[in-house]
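Note that this complex is displayed minus one protein chain, with the remaining chains in position.
Our next item is subunit A:
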Amino acid sequence: MTDDQALLEVRDLRAGYGVSRVLDGVSFRVAHEAVAIVGRNGMGKSTLCDTLVGLLRASGGEVVLRGERIDGLAPERVANSGIAYVPQGRRLFPSLTVDEHLAMLARRTRGKRWTPDAVYELFPRLAERKKHGGADLSGGEQQMLAVGRALLLNAHVIVMDEPSEGLAPTIVDVLVDAVHHLVDQGVAVLVVEQNLRAAVRMAHRQLVMVSGRLEAEFAGDELLARPDLQHRYLGVGGHELEGEYR
């Protein structure tokens, strides 16, 4: 990866709530690729996502998207400058149907790569449930809708917070395929995961977050094959791998 290829660059990012500091100097780069951030609960992963998309104001550091600083911008301006967000817990709108989730953003997608029709093509299951309310969907369908909604921004970078949370393995497969497809289409994906196996399958590069800092970087299956490192960075032993981190 060379400098001119970096789509998203984060330098020494700091953020927190009131006096409690959660992000303590986070730096990394994302090119046209998928990058995963893994770590235990409470290490600041979701705070990082919220700060990147502008829902939480950074107290220091820089976020640079395609050469322009976007830290400090309001969330809508961050989104329009090219970062789409798939938040933890999906955060769909219970009052809207599947189709309305996409239709409310349809106007700005005209002539772009991702339109509601393109989303239905990517996730045919959603097309079958157009008229259903967001709350009537299965967890997997909800996640597809959350991803589809984010795609309509036609962003350069998509930030996904715990996309595999609570999903059946077959649905995670669909999600992994979707992430690869997006990267092929030139979209960078930053995925935050507790599920190490899903993270490894989605992203070749994995950054480990510990107490608001990025402590290590791994590539490919390296971390998956090293229970000792998992224990050190993620606080899980090999025996737990078959459980929570399946």
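As a working rule, a residue touches a chain if its C-beta (ideal position, glycine included) is under 8 Å from a C-beta of that chain, and two chains touch if they have at least 3 such contacts; residues count from 1.
Definition applied: contacts and distances are computed from a predicted model.
Selecting from "Amylo-alpha-1,6-glucosidase", "Acyl carrier protein", "Branched-chain amino acid ABC transporter permease" or "3-isopropylmalate dehydratase small subunit", the unshown chain of this assembly corresponds to "Branched-chain amino acid ABC transporter permease" (UniProt protein name). Residue A:79 is the one among A:79, A:144 or A:157 that touches the chain missing from this view. Here the missing chain is touched by one residue of A:106, A:127, A:210 or A:229, and it is A:106.
Where subunit A meets the missing chain, the touching residues are 16-17, 20, 22, 41-42, 44, 46-47, 50, 53-56, 74-76, 78-80, 84-85, 87-96, 100-101, 103-108, 134-135, 137, 142, 149-150, 153.
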